[in-house]
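Below is one structure, written out as structure tokens, with a few remarks after it.
Heads up, one of the protein chains got dropped from this complex, but the rest are sitting where they should.
And then chain A:
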């Protein structure tokens, strides 16, 4: 079943075009990698799909409902319930412990304190960072922070997880461990994932790869910077 649908997305920053007509469907439980050279519009697409940015033209539908026309309040409510977001640098709240960070989205969604803490501990455990529960981000390694951020993105059991270079700040092994767990948990819970990355080996975790070039989907799937038939002999 299609969860998320984008039709003809266009987005510019002032005179700079970032998206020039993107059409894309994402199914339930599907893991889609968005790749392409730097500046091609990957992050902008992710932000439009997640309802963080409003496109200049085109539509984003969530289970058949037009998301792009919703108010900011309605969209941010959706990001607390059905959507999870994860960035390159986990962006944990420095003053809170790992367990408090992970419990936060549940508290914002109205879950009681005790239930939120229990769920937070369960998710920290699933991401193998139970030992960090009462530690603040400043005293954790980058890999531990990213696992906590992943736990926080998944604790609400979102239907779609948006991840922008989620392992970009980690070394290969730490990055792989985070990603392996993320993919396993997503498969277990049938969560759809939009995974932005510029690395082939990260994109290989996805079911499907969408390659962008200059704000459009490159249907050759190759992400070439130059056209193939260049005739440049």
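One rule holds for everything that comes next: a contact is a pair of C-beta atoms (placed from the backbone, for glycine too) under 8 Å apart; a residue touches a chain by one contact, two chains touch by 3 or more; residues count from 1.
The criterion applied here is as follows: contacts and distances are computed from a predicted model.
Q: Pick from "Anti-sigma regulatory factor", "PadR family transcriptional regulator", "Formate dehydrogenase iron-sulfur subunit" or "Dihydroorotase" the UniProt protein name of the chain that isn't shown here.
A: Of the names offered in "Anti-sigma regulatory factor", "PadR family transcriptional regulator", "Formate dehydrogenase iron-sulfur subunit" or "Dihydroorotase", the absent chain's UniProt record gives "PadR family transcriptional regulator".
Q: Would you mind spotting which of A:63, A:113 or A:184 touches the chain that isn't drawn?
A: Residue touching the chain left out of view: A:184.
Q: Among A:66, A:113 or A:201, exactly one should touch the missing chain; which is it?
A: The single option touching the absent chain is A:201.
Q: By the contact criterion defined above, which parts of chain A meet the unshown chain? Give residue numbers in ascending order.
A: 180, 183-184, 199-201, 204-206, 209, 221-222, 224-226, 228-233
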